[in-house]
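A single protein chain has been omitted; all remaining protein chains appear in their positions.
== chain A ==
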Amino acid sequence: MTPHTRPDSPAGDAVEIVRVRKEFGAAVGVADVSLTVGRGEFITLLGPSGCGKSTLLGMIAGFVTPTAGKIIVDGVDLTEVEPYRRDIGMVFQSYALFPHMNVFDNVAFGLKMRRLPKAQIEAEVRRAIEMMKLTGMESRRVRQLSGGQQQRVALARAIVIRPKVLLLDEPLSALDKNLRAQMQVELSDLHRKTGLTTIFVTHDQGEALSLSDRIVVMNRGEVQQVATPIELYRTPANGFVASFIGEINALPKARYERAGEMAALVLPGVGRLTAPARAQWSFNDGAEVQAFLRPEQVRPALPGEAGANLLTGTVAAHIYQGSHTITRVEVPGIGLVETRVTGAEIISAHPVGTPITLSLDIGEAVLIAA
């Protein structure tokens, strides 16, 4: 199958969102968001519900009119263009398949609206159906399809029109866990095969991390950070991003002190945690900072281990996950700290209610000015 890249597509960015704003009465749904999406890029809008990601997607599709700002696709300002003249494909959360049409007619709808010759419609629809592994189901009613199959029909229907951009509005949220994992793989296959510029909306950080070239983290209508999944996980820009992406321990606010090559965090009532200073820790001496540590950056101390970054607390709970165990430890002055270790030994070695000493890898922590 030939890639769906449009031969007429000009060079440059596929989508430019310029200071787009949407107000609903007094409430601000999207607050002056600017974003460029490269051609062929898979970009994810990630955030909790109500963060404005779906509103932003609706504005790109043309269903929501921005209060201010511009939406430019392939160099053309589409802000005032009707949805049906935009050539933007979209997969809806509910799939929104036409219940009164069979699979073939659902997929053919966009091409029929474009008044293509019958033979061409037939050929293109067959290709899309084949690509989405729906061959043999052309005459099925959409009600007779499983969730995964409906998902594929929705995708086939959106890509068959060779859209300039493909929008995916939480398309996996209605599927069960196994199917979701499978569809993630298929989405990324589809993206590789078609090379379509894709904007994916989700509140599931796992989906975002595994699928995206770049992730746009949104909260309360504002963009918090735009970065690759790895950057986002390793160097979150702020506390919101740090806590939204993956599991993380947020330590209480601390005073940052710098002494030569060493940095220290002074936690009132707890003590000093130290580590070799890192380049990105450009805080003034005495600045107030907050440290974020992934559970894998916290481990039970070895017997007889001594050092600066040890904290003692009481085991509050073990959450056994098969390959690893997450242990919650109540540390006086800090609160619950999660540690993540391989295997299940920790459960018998440190029963719930017994004391445990934890070693914190402060050198890997994310420090954010508080």
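Criterion: a contact is a pair of C-beta atoms (placed from the backbone, for glycine too) under 8 Å apart; a residue touches a chain by one contact, two chains touch by 3 or more; residues count from 1.
Here is the rule we use: contacts and distances are computed from a predicted model.
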Options "ABC transporter permease", "Glycerol-3-phosphate dehydrogenase subunit B", "DsrE family protein" or "Isoquinoline 1-oxidoreductase, beta subunit": UniProt name of the undisplayed chain: "ABC transporter permease"
Residue, one of A:109, A:240 or A:283, that touches the chain absent here: A:109
Residue numbers in chain A that touch the chain omitted from display: 61-63, 82-90, 92-94, 96-100, 109-110, 113-114, 141-143, 157-158, 161
